[in-house]
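One protein chain is absent from this view; the other protein chains keep their places.
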Amino acid sequence: MSNVATTAPAPAAPPPVEKLKIKVDGREIEVPKLMPDWQGRLQPTTMLQACQIAGAEVPHYCYHPKLPVAGNCRMCLVEFGTPMMGPDRKPVLNPDGTPKIAKSVLPYEPGTPRGAIACATPISPGMEIYPGSAATQQMREAVLESLLINHPLDCPICDQAGECKLQEYSVEHGQANSRFVETKVHKPKAVDLGPRIVLDDERCILCTRCIRFSRDIAGDDALGIVNRGSYNTIAAWKEGAFDNNYTLNTVDLCPVGALTSRDFRFKMRVWFLKETRSVCTSCSTGCNITIGSREDVIHRYEPRDNDAVNAAWMCDAGRLNYKWVGRPDRLKEVRRRNADGTSDRIPWETAIREITARLSNAVSGSVAVVASARQTTEELHLLKKLANRFGAITDSVPRTGEADRLLVSADRNPNSNGARLTGIAYTEMGIRLPEIAEGIRSGSIRTLVVFGEDVTQHGIGADLLARLETLVVSDILPNPTTAAAHYLLPGCAHAEKRGTYINGKGRLQRFLKAVEPHGDARPEWEFLRELVTAVTAQAVPATLEGLFNEMSDGIPAFGGVRWAGIGDLGVNVTI
Amino acid sequence: MPEEFKLITKNLDQPGFTPDIGCYQRHGGYEALRKALSTAARDLPDGKKQSPQEVIRDEVLKSGLRGRGGAGFSAGLKWSFVDRRSGKPIYLICNADESEPGTFKDRQILHRDPHQLIEGMIISCWANDVKLAYIYIRGEMPIAARRLNQALAEARAAGFLGKNILGTGYDLEIHVHRGAGAYICGEETGLIESLEGKRPYPRIKPPYFPAVLGLYLCPTIVNNVETLCHVRHIVTLGGAEYAKLGTPNNTGTRIVSLSGDVQRPGYYEIEVGKVTLGELIQHPNFGGGLRPGRQLKAIIPGGSSSKVLKAGEKFQLKRKGPDGQMTSVETALLDLPYDFDSLQQAGTMSGSSAIIVLDDSRSMVATLGNLSEFYAHESCGQCTPCREGALWMEKALHRLNHGEGRKSDADYLLHIAQNIQGRTICAFGEAASWPVLSFVKKFRDEFESKGAADESARAANPARPQH
Partner (left out) sequence: MSFSVPSKLEAELDELATHYPQKRSASLMFLHALQEHFGFISRDAVEWTATKLGLQPINVYELVTFYPMFRQEKLGRTQVRVCRTLSCALAGAYELRDHFCKNLGLDTAKHGPQTTPDGKFTVEFVECLASCGSAPVVMVNDDLLEKVTAADAEKVLTRGRVTE
């Protein structure tokens, strides 16, 4: 079953889309008359959009589908023609009855084609666009030559090398030689534009993507162009002034190596990076990301396009929130604490066997589970199964901050809705934590299972933890709760495993594994599955896909979605 | 005998004429405004009715008036493109950013007869339902700006401007806005950006045609100073009568700015097409000829951006014969009627009607170097071909003018210029490349021999430090 429930009511049948017939490089195609602009509003379809539909590449620098059109780079100039009109305002026909096409030419030099910028020129019925013609090619060559005359050509030391549009287009559309024999214009190098952004003005091609993003998307008109003409230079008012929470998106947007991330600068040639589709965990927005890693070390996060979630952007805080994954004090060993306070490293089998034994003796109602809304939905589902076996109280920990107008959510947990839909937490997250604390104090709760949270920060202090008969803790980094655990089970960062999160708007999204776990650490769902199987004596699917599908079948809000049906962009579930 | 025809310059050229409102009114000033405001609605033969405003707009269209700023586009048509259904305010801007090298006609009006402009503007605003208008004046004309402000205050005090103009209930305010030294502000969308307080980057068209998405993205009319002054006279004369001035399709009068190597540089108002280029340069009523002993070498006929014409050139002009058929008539350079169409047919343009004359003492390489320096300085830098190409051409010409030329620089310059024209956001691309294209094509030998001479000199003395 692939019928997916959505948060919105089922859309009415869309109105018929009005189409236009045009030709792209001689091939007739039908394209919608109107298409979404950068804000998603329907506007007359542009030549560039039409060429994309036709599968014809139109190279461009300043154009970006999510930014207002600037039309300044001129790389997308294409030769074109329109049906010739007679004095009677009727099309002039060729002898074979086809409409005669008047190619656009310079009015003062009718032998020379006049191109139009594909990014801003609307199509019209019968228009012919020639993205593959010799004239178009010559226009591209000329623009590339112009862009390179004052460029430093320092590709060997440029971070953008390998993902630079100047390099790519030079190979595809450029020419080997430049005629330029003059001295180059020199501009500022290594400018501290903001705390996270370094600018090389000599590499800049003045496409203004960064300015438009900051002004029109981030709402911070902090960048501008100073000076004039060939001396134009991107600048902020003063050093470091470019400091909103979205500055690093300009590094992604920059088609060349002008804007670089202070964090990533000179660290890694991009072609060595393995790219993994994942989701940001810093808040409940769940921005889609690509993790760039090499040999099990994460080097960067970049936003991944998803119009249902984050368009093409992510915040700087989320983007830079990866370093903890590689922290040297990561929990790497399965440990059992002895009565004298010492602890031993034990094998996973021993830990699972002993925990199973202890839990099996637990009286119903004497167990509580504190899970984390940073865990995957599958892990939460397994913890709920475990809790159900003992009639355990469950909850998780709220985590909030200030929301902004673009992407950052007040809910800083990535999977609050997963915790709610699996039944771990309630509408008001953390509401039962005092009850758990009281249960421990009164002695009715004797076993506590904690995943991914330091409960000493949430009303269950070390004194209470000391009263427990059994404290099972799984986490990633050490804290007072892990220090008090009888059994400590090292878990994985999201980048080290697979799973799903459900974001604040009910978008169910999956993420994949980028790097290997540290030491003994295993994905939580794996050892939770072993524990649940042992404790409940029920079969639990052995693969993540199977586990997800089982969970989906049990939660009506999921509408029966399968793991394979989630896709790279996620699906909506009912929240 | 070729003579001046003073319509716009009639008053300001009179001894004793002063720029104050009293003097202007003594010379019939603001009578055209009264006439316009009392225009009656008109029934058309097809049964439709024209509002008084439509009548005035129709008269302007019938007058054949073409924009005096440079492009020579029909003023009446330009007005007809205005989106009057958007519900947004309509703005009118007077382009007083006169800065095309060679041009100094608007300066005369602004300094000496500001009320003529203001009257033309008020009529134009009224005819187009404009409630707020601006005069965008060059920053380098501070005195003219003060005079305009003074004149506006006088007009306000006299009830020609402000609330309830002449008791008609029509409100209009006009403000003076000063530029600050940028040629690109003469481009109408660059001007609009500048007036919005932004860098004067010309807008892409489509979609930002001023008649629809102009100032503050509202419908906007941008007209040159002289064009707006003509509106006043069209109202006085009537469109059909005005159209009898000049020649068909090139109606009315134009103020020609004449400079360079002539005996009598200055501005001369003529009926468009009734005086030839040769008469303008040589006749004692106009330029009075070249300096003694000098021969004509070249003419830049319509502001520095227009393509240069070479002495001795001949052109094929299309002319309507007595039988009404179009025929081709060979016309020598100096016999070219000075109008929009003839110059266009000669492969150039009358542009801002500014003629710069070059005699045989002038180096075309040096002259082009001077102009290229101007365009490199004035390129706004928004789009790639112009930003990079304008300075590139300037650097090449500087090299060629300072002993570091190459014979191949002629083709090198053509290559750069060809990749600018027609590929930029605004017409500045043409403005910067046309002088290069025309100079090099028409005087190629001069460029090549200069480059070749430099190459020989370098070969003879290879140790000489490079420029």
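Going by the order they are written in, the chains are A and B; count residues from 1 in each one.
Note that in this section a residue touches a chain if its C-beta (ideal position, glycine included) is under 8 Å from a C-beta of that chain, and two chains touch if they have at least 3 such contacts.
Just so it is clear, the model here is predicted, and its values are computed rather than measured.
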Where the missing chain makes contact, among the chains that are shown: A, B
Candidate in contact with the missing chain, chosen from B:306, B:367 or B:421: B:367
Residue of B:4, B:59, B:98 or B:119 touching the missing chain in the full complex: B:98
Hidden partner chain, touching residue among A:57, A:172 or A:221: A:221
Selected residue (touches chain absent from view) among B:78, B:138, B:283 or B:423: B:138
Hidden partner chain, residues of chain A it touches: 220-228, 235-237, 241
Where the missing chain touches chain B, by residue: 89, 98-104, 106-107, 132, 138-143, 173, 175, 177-183, 194-200, 216, 257-261, 265-267, 300, 304, 354, 356, 358, 362, 367, 370-371, 373-374, 377-378, 380
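As a convention for this text, only the chains that are shown with their structure count from here on.
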Inter-centroid spacing, chain B versus chain A (mean Cα positions, whole Å): 53
Residues of chain B defined as touching chain A within the complex: 182, 199, 204, 206-207, 347, 376-385, 387-392, 395-396, 399, 412, 415, 419, 421-425, 430
Partner chain B, residues of chain A touching it in the complex: 69-75, 77, 106, 108-109, 112, 114-115, 117, 120-122, 139, 142-143, 145-147, 149-150, 179-180, 182-183, 185, 205-206, 225, 227-232
